[in-house]
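Here the complex is missing one protein chain, while the rest keep their positions.
Letters are used for the chains, namely A and B, taken in the order the chains are written, and counting of residues starts over at 1 for each.
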Amino acid sequence: MIDLEGLASLRTSLEADGYEIDVEEGERVAVVISATPAACAECLVPASLMVPMLEHALKVPGDRIDLTYPADHEQ
Amino acid sequence: MGSSIMDPTGQTTRAEGALQPAIRPESLKGMTVGLLDNGKQNAGRFVEELGKVLVERYGVGRVVLRKKPVATVDAPAQLLDDLHHAAELVVIGVGDCGSCSAAAIADGIALERLGTPTAVVCTESFTATADAMAVIRGAAGYRHATVAHPMAGLPFEKVRARAEGVADEVASLLTGATVRRGAA
Partner (left out) sequence: MVGDSAATDLDPDAAQAAIEHCYHQGWSDGLPLVPATRELVDRFLAETDRSPDEVIGRMDNLGRTCTVELAAVNAAMAGCLPAYFPVVLAAWEAVMRDRAAKGGAWQSTSGPAPLIIVNGPVREELGFNSSGGAFGPGFRPNATVPRAIGLIVRNAFGIRPHELDQATQGLPGRFAMCFGENEEESPWEPLSVEMGLFDGQSAVSATLVRTCEFVDNRHTQDPEQVLFDFADTIVRTGSLIFADQSCFVVFGPEHAQLLAGAGYSKNDVKDWLIAHCVRSEADLRRVGKDAVAEGGLGGRGPSAEERVSQDTLSRVVSTREQIPIAVTGARNAAMSLVCRVFGTWSNSSCPVERRRRNGTGGT
């Protein structure tokens, strides 16, 4: 079970930079972060940093998370 | 399921509380405070105004200003080393986006590790990012000060008001022994 409070506060952060986050939990946790037209490209942390952040916020081990990131931020 | 993968950093098991925060002075009187402008819009003005408030309200001796070359990634080691030598305490601002908040927290933790008490200021929207970054850098519970979001685009008077509003919180982060939230 993911931590909904953690998700809510991470969502606040992402929305401030113009990003949306969708989380679907099954056997694994699918996280999709997508850019809105107002997104600030340089404000999003690299995917390599977002995974541990999700780990912390959602209280889910990183190896259960499948992260889909805006294409230009994959690294 | 197979067995779990071991961590090669040695940090995971003691991430909570791994940071030994720098030793704080009792008061700010006569201290030299380094102001690190992370380069975001209004950040320079904000830290300068905050510096002035700290001088007026707490008797800070003098301030030294430095600017980070790139807001969204960690500051170069030389810059942090320079601040560590040039100032007794450091204030970093302003984390007002995901990547620059994460980087500001990372810089704050790096300075603590060098032995310089540091207060990082982020806008309230990025508390989650800042706290997560502290955990990632082995400093769970590392506290930062918050101001209202946004900072960019504000007229000067409002920047000054934000500085006045957060000065007490910054001062308390820079002094005294308590720098963490109740042990996480």
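Please note the rule applied: a residue touches a chain if its C-beta (ideal position, glycine included) is under 8 Å from a C-beta of that chain, and two chains touch if they have at least 3 such contacts.
Worth saying up front: this structure is predicted, and the values here are computed from it rather than measured.
Across B:86, B:114, B:148 or B:161, the single residue that touches the chain missing here is B:114.
Contact with the chain not shown here comes from a single listed residue; of A:34, A:48 or A:68, that residue is A:48. Touching the chain that is not shown, out of B:49, B:74, B:96 or B:131: B:74 (per the contact rule at the top).
Within chain A, the residues in touch with the undisplayed chain are 48, 51-52, 62-63. Listed by residue number, the positions of chain B touching the unshown chain are 2-11, 18-20, 73-74, 76-78, 113-114.
The rule we apply is simple: only the chains that are shown with their structure count from here on.
Distance between chain A and chain B, defined via averaged C-alpha coordinates, is recorded as 24 Å. By the touch criterion stated above, chain B contacts chain A in their complex at residues 5, 72, 97-102, 123, 125-129, 131-133, 135-136, 149-150.
Of all residues in chain A, only 6, 9-10, 12-17, 19, 40, 42-46, 49, 52-53, 56-57, 63 touch chain B in the complex they form.
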